[in-house]
Every structure is written in C-alpha cells, then in structure tokens.
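A single protein chain has been removed from this complex, and every other one stays in its place.
Chain naming follows the written order as A and B, and within any one chain the residues start at number 1.
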Amino acid sequence: MNARRDFLKTAALAGGGLVVAFFVPAAARAAQTASAAPVAQTFAPNAFLRIGADDGVTVLLAHSEMGQGIWTALPMLIAEELDADWNKIKVEHAPAAPAYFSTAMPIQFTGGSMSTWTEFDRYRQAGATARALLVQAAAKRFGVKAADCRTENGEVIAGDKRARYGELVDAASKLTPPKTVPLKDAKDWKVIGHPTKRLDTPEKITGRAIFGMDVHFEGLLTALVARSPVFGGTVRGFDATRAKTIPGVRDVVQVPSGVAVIADHYWAAKLGRDALRVDWDLGANANLDSGSLRDDFAKTATSEGAVAAQAGDANAALGKAARRIEAEYAVPYLAHAAMEPLNCTVKIEKDSCEVWTGTQFQTLDQAATAQITGLKPEQVKIHTVFLGGGFGRRATPTSDFVVEAVHVAKAAGKPVKTVWTREDDMRGGYYRPAFVHNVAVGLADDGKPVAWKHTLVGQSILAGTPFQSMIKNGIDAASVEGVADSPYLKEIADYRVDLHSPSTGIPVLWLRSVGHTHTGFVMESLIDELAHAAGKDPLAYRRELLKDHARHLGTLNLAAEKAGWGTPLPQGRARGLAVHESFGSYAAQVAEVSIENDAIRVHRVVCAIDCGIAVNPLSIAAQMESGIVFGISAALYGRLTLKDGRVQESNYHDYRVVRMNQAPAIEVHIVPSTAKSGGVGEVGVPPVAAAIGNALFALTGKRRRELPFATA
Amino acid sequence: MVSLTINGKTQDFDVPDDMPLLWVIRDVAHLTGTKFGCGLAQCGACTVHLDGAPLRACVTPVGAAAGKAITTIEGLSPDGTHPVQRAWAELDVVQCGYCQSGQIMSAVALIKAKPEPTDADIDAALSGNICRCGTYPRIRAAVHRAATLAKETTR
C-alpha cells in the first residue's frame, strides 16, 4: 500500500529540479495571491487559510476535489481548531507551490486515499495557529490576558467583550506566529467526527461549479488531437487541406502525440479533425490482442518469477499438504471512464504559463510544463479546477494530457483548451493493467491453509516510465499489494508470492484502489473457495483465520451482523462476504445477489469500514457507496479489449458501467475508532467483486474466477 | 443564424443548423452548467429541457431547438431552490458533481411527469444518466424527497 508513496518520493526527485521543501510560512505567504496592505484586509498566517475583514475564512486546499469530499473534510480540520463560523468558510484549490507539498512526500498531489490523514495535523495546526494570533490580537484590544479569552463561532470572547475574527484581521496579521500551538483534545472536538454536509453542493447543483471543461476566457481556442489508433504510433504525414476549410478551424499543428486541430469551439475542432487525414506509422504494437495477452499471461503464471514475499518452503509444504486447491484468476484491462473527459487549458506568455486543469498531480504537471516551455517551475501557474472524477487517471507520471495541451498551445502560439472526446478518453491508454493470478493452496486436515504459492502476471505501472528504477528486485509493489501483505499469508509458515511484469506496449496506470482492484477480488474469492473446501461457513472460516487481526475481524463481524448473515433470504437470492485492508483502512462487505433474466443483479450491499478516526462520517459513507458502485461496474461489466492493436470499446454503450437500475441499496456502518485515520476514497472498492462472486457461488455453485462476471 | 430562447432569453447565434445544441449552449452561449460526457446520449450529462421535455443536447441539432423554450440547469431556479435542488442539498447527493446537472434536469422531468414516482419509475427515468461516483442511492432518496418538497411547494 505504500507503493505510490514511495514512487512519488522518487518521482519528485527524479523529475528534475523539483525542490524538496518543507512548510515555511514565509514561502507560503509568497505563494498566496492576497498581498499584505498597509492596513491588512486579510489575515493569512500560513498557506492554508486566510481570514478577511468580512469574517470570511478561506481555506486553501493542497489537494484536488474530485468527488471524495476533501473540499469539506480539510476545512473541517481548520474550523475545528479555529472555532470558525462554519457558514463563513470558503474553499479554494491552492496554487501549485512547495508550500502545498504533501506531508508524506515532497510533491503536491492527490491520491492513495491520503489527503485527509496526511493533512490531519497540518490543517489542524494551521487553524490553531490562526486562532492563537486572533486571540492575542483580541486580548490586546480587550486589555485582558490571552488565557482569559475563549473562541466560539468566529468570535473571540472575554467576559462581555466580543470581537469577530474579521475585526481582528489587521491586528492579527502584525503578530508573529507562535512556533508551536496546542491542539484540542479529541474529547473537545465539535467538528471532527460530526456528519457534515458538503461545502461544494451549492455550486454543483446550480451548474456554477467550474470544471476543466468549463474554463473560458476571451481569445481561448479549443483543440482536438488526432492520436495514433495504436499505442506508440507516430505521424508520418498529414493532409489538413479539408480540415482547414471547416468554418471555425483556425490552425492545424503537429505535436509529439499527433495532430491538433485548433478551432473556435469544440464542434468546429471535431469536424476539422474528422476531415483531417493522417498517415500513421503504427509502430510495434499493431498486432496487440488482449485475448492472446491473457493466454500468454496464463502460461507465464505457471512459472516462477521475481519473489515478492516468501516464508518457509511453499513448494515442499504444498507437496505435504493433505489437500490442494489450484485456481487461475484473471482480470482485464480497465478504463477509468470518469464522467468528465480529459482536458487541459494552457496559456503561454513570455515569462509565464498558466494551466487550468483538473489534475491530481500538480507538481509533476508544473515541472513538465516548465520543461516544454523553457520556463522555471515557479513561472508555471497551475489553476486546479474541480475534477469531474479522477480515479487515478488524472495522476499520470508522464502528465500526458497536460504535456500534450502545452505542446498544442505552444505550437498554436495562442491560448488553447485541448479537449478529449469520450472516445479519445476511452482509447487513450493508461488502463488498470490486466492480471492473471495462478494460485495453489495446501490445506491441512482441519481445512486451514498451510501452504500458499501465488504467482501474479501483469504489467507494472512504473515500468517504462522515467521512474522504472523504483522497481526493486523485479517487484512493483503496486502489483502485489493485497497479496504479498495479506493477513492470511501471515498466518502460514510456508508461502511464496511471485510476480511477472511483462511489457506489452499498453500504457497502464493506477485505477481507484490500484493493485487491490484485483488482489482483493482474488484473495477473498480464494478464501471463500477454501472455506467451502473445508466445509465451513465463509464467515466462521474467516473468523478463525483472522482471529489475531482485530480490525479485519471488527469490520467482518459488523458487516455480517448488519447484513443478517445466516438469516433466510427470499428464494433465488444469496449472500457473499469479503473483507480487505487497503490504504490503512479495513472494509468488509456483504453482497446480496440474484440472477434475473440471465443478468446478475446486486440487490443490497452492507459495508463496514474501519478507517480509524472518522473525520466526516457523512463523506465516509458516501465514499463507501461510491467505491461499491465503482467496484460493481468493474465486477459486472468492465473490460477493455484490444484487437489488432486497437482498443475496441469507445463509449459507454460498449464500455458499460452501473446505471441507476443496477445500483443496489447500500448500507454503511462505521466502526468507532480512535486509531490514526486511514484512507477512505479507495477502500470501498476492493472487497465488492469478491463479495458478489462469493454470493454467486452460494447461489449457483459455480465459482467465477474471471472478471467481469458479465452474464449469469 | 439560429435564434434560441435559453432560460427565457432570446438570442441569435451564428452557428450552422446541424451543430449540436450542447456546443452552442456551452461554447457559444457560454452556459457551462450543461455538461459534455459522451456525445452519444449515453450518459445524460447534457440534459436540458425543450418546451419542458427532457432532451439530450449533445445529439440534438441546434436547428431542432429553434423557436422553442430551452431550459438549462442555470435556468431551473434563480437561486438553487427548486425542490429537486433542495432535496439534492438535503441528501448531500453530489460528489465530483460533473453529472449532477443532467441528473437534476432528468429528475425534474420525472417529477413533472410523475409527481409521486416509485423506485421503478426512478429506475426507468434516470437510468439514462450515468454517475461514475456512484451517487445513485442518494439520487434515489433525493428524488423521493424532492417529490415531497414539490408537493409542499405547490400546496
């Protein structure tokens, strides 16, 4: 689960010229747009908030809001310590600047379900620092000791004296921030842990919210890029004669990734691109076929690879085991298919460049832009706008969609918004890699596993990127997370996890819950297989195996209890169970399924989550719902296929996702915890495919080892 | 030249008749609340109302909308207080938010056609709107809530 974190550390270093900076208030202030005036109208004690004379508290987000709810959760952390008036909170995405580097690594990014827990201390400290200064300023004004002041709802109060924060802005901004500030005791929290509604709702229900696609200013043109139909293909030549006759088309330029048609608006650019003729050199990947790849992977999976984890002698123990279960599992390539197709707006000037986009990777995008434009990173201003879904696609090590847009704007010599069509987005690569798992498990007489040999075959996300050096001893940790560190393996004396990371030419990337997307499915389906082989109830069997794993057990028991595990169901329905740890949190799910008209129907999913301290229970529930629906799409429908090097799917009609009529009722139960917070955004995804598959086994007696389940 | 009445305002647009209404709304009228998601009427993010009936703007030639009343999310209510919007806020429906303009416009059309929709009605009317964040359970609850709010409003 630390794969991305490690990667990012290295990426930032390897990226060239990225400063490893830590939080420095002075630098932070410089990064802000508001400047200090003789009589300060704004109090900005650090990079994360500023308070205006109008009492408004503006919180600057070091991370991107892509639906996961940090637009609300991070302000909650500040509001808690600041004792702010919640109605006065405003939120902005921070600019790209070292002040906003993650606390976990020197880079500004959003991913790994890390935003809330990595900011838990920093944002609280930011609020507490501001509060301390406001109290100091008020104490001076009141003529009392700071210790005699209290704060509440955006005011400093001492006896019958009151001052709104806005009134203290000027005085507070002339004070020196204390080096350390005490934070509230958990028992005194008034905001953290309380279900809090989203702050971005008003603009998102009125159409006012600005996503990358919505960026507009005078003189902005729109581009569509013709890209190779085969990954890695290059432009041999092109004929833009007809394209240039389309009304509204302004220019046609070649860029490294293809040929861009630049026009007054999307539709003209689209018609222009339709009229464009490009002669492609398809390169080496014109024969790629996902079916053959799957067969190749399956063959490879029978041989030993790089060792990702091992203990004892798995082969010997397998030979001695009373019984042996062998299984091959497989998952296909998946597209993120976020609702907002990729896009990026770029305006290049002599000494600066501005980029507007929904990105998860500000620092890398900034560095890449700087490199292309010949500017310094600090001359590149990244405006993060709302992301119409991210799911990992907007965090590419190559900054692909930003890099391309910068090339387009550079070649055009004008500000350009480069927009991808849905088909471009679907066929543009950067998929969840396909994987085949080959597993042999030895069981003892009592039905418990005593030997485990597990071989995974699938592309490394880091291989072929500039960060290949991250792969240690042949292991990309993101390929084996969820298997190599499985709690089940920890209880076995003899196991071995092998990994093959073939190269295929297909660009791959993390997709919401990364390696856990397949390892959660495989491990929890396997455990179910073992339970049935042992003749034991899947819940009872897991309880035995996980008896020393309290947090797994806690979620498992809660989900089972709330789902009524073991109680009768209507005829034709069955339940399945799964529990999986990812991103520092634990989720268990029980799915109720039936087969109706030859189609799998998921009626209900009951989820228990232990994510440590639950900062905003309302958004944690929402994220579990979200992860579950996302996971059902992958479990039932998600599959990208390649034939003759070309991606066959193109839009939602042939790359199906869950719609309203297929969405189950979902119940989420949060395990009360005072443990350090873990992740939330991705944690709901990994168990659901296994829970469904296990329910289908209970229903039909047929074990499903390949995703998507598609048809009954 | 096409004359369109969007949210009660009539304006001439110098665009070809067969340009999709969506791109006239977004890129020419600069009303960006109506979203582009698929271009094929697959996802419903571009839903607007034409003379009160729902319409996928991405596959509708602008010529077909001339002379008719177009309502976009921006024109649904002056201040975001349409019963459907209020229900969306109450139930904390949105996540990334990109599909929600379309979801809301579809929900408004449903409640107009069926003031007390059942779950089956919601399935039938809203399965044309995709949400990759999976807000469906909350949308379902919010549609029921909006139906109640709408009745209270008209009472």
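Throughout what follows, contacts are C-beta pairs under 8 Å (C-beta built on N, C-alpha and C of every residue); 3 or more make two chains touch, one makes a residue touch a chain.
Quick note on the criterion: contacts and distances are computed from a predicted model.
Asker: I want to check something: the complex is missing a chain, and I'd like its UniProt protein name from "Cytochrome c domain-containing protein", "Na+/H+ antiporter subunit C", "Sarcosine oxidase subunit delta" or "Putative spermidine/putrescine transport system permease protein".
Answerer: Of the names offered in "Cytochrome c domain-containing protein", "Na+/H+ antiporter subunit C", "Sarcosine oxidase subunit delta" or "Putative spermidine/putrescine transport system permease protein", the absent chain's UniProt record gives "Cytochrome c domain-containing protein".
Asker: In the full assembly, spell out which visible chains the left-out chain is touching.
Answerer: Computed over the complete complex, the missing chain touches A, B.
Asker: Can you tell me which of A:Thr176, A:Asn597 or A:Thr674 touches the chain that was removed from the display?
Answerer: In the full complex, the listed residue that touches the missing chain is A:Asn597.
Asker: Suppose we count only contacts with the excluded chain; which residues of chain A make the list?
Answerer: With respect to the unshown chain, the touching residues of chain A are 270-271, 274, 597-598, 650-653, 656, 659-662, 711.
Asker: Tell me, which residues in chain B touch the chain that this view leaves out?
Answerer: Residues 18, 20, 39-42, 44, 47, 53-56, 59-61, 64, 106-107, 109-114, 117, 121, 123-128 of chain B touch the chain absent from view.
By our rule, only the chains that are shown with their structure count from here on.
Asker: Quick check: how many Å separate the C-alpha centres of chain A and chain B?
Answerer: Each chain's C-alpha centroid was found; their separation is 28 Å.
Asker: Given the complex with chain A, which residues does chain B contribute to the contact?
Answerer: Residue positions touching the partner: 16, 19-20, 23, 26-28, 30-40, 42-43, 45, 72-74, 76-77, 80, 85, 88-89, 92-101, 104, 122-124, 126-140.
Asker: Provide the residue numbers of chain A that touch chain B in the complex, in ascending order.
Answerer: Result: residues 65-69, 197-198, 200-211, 213-214, 216, 222, 247, 264-267, 337-341, 386-391, 421-422, 618, 622, 625-630, 633, 651-653, 657-666 of chain A touch chain B.
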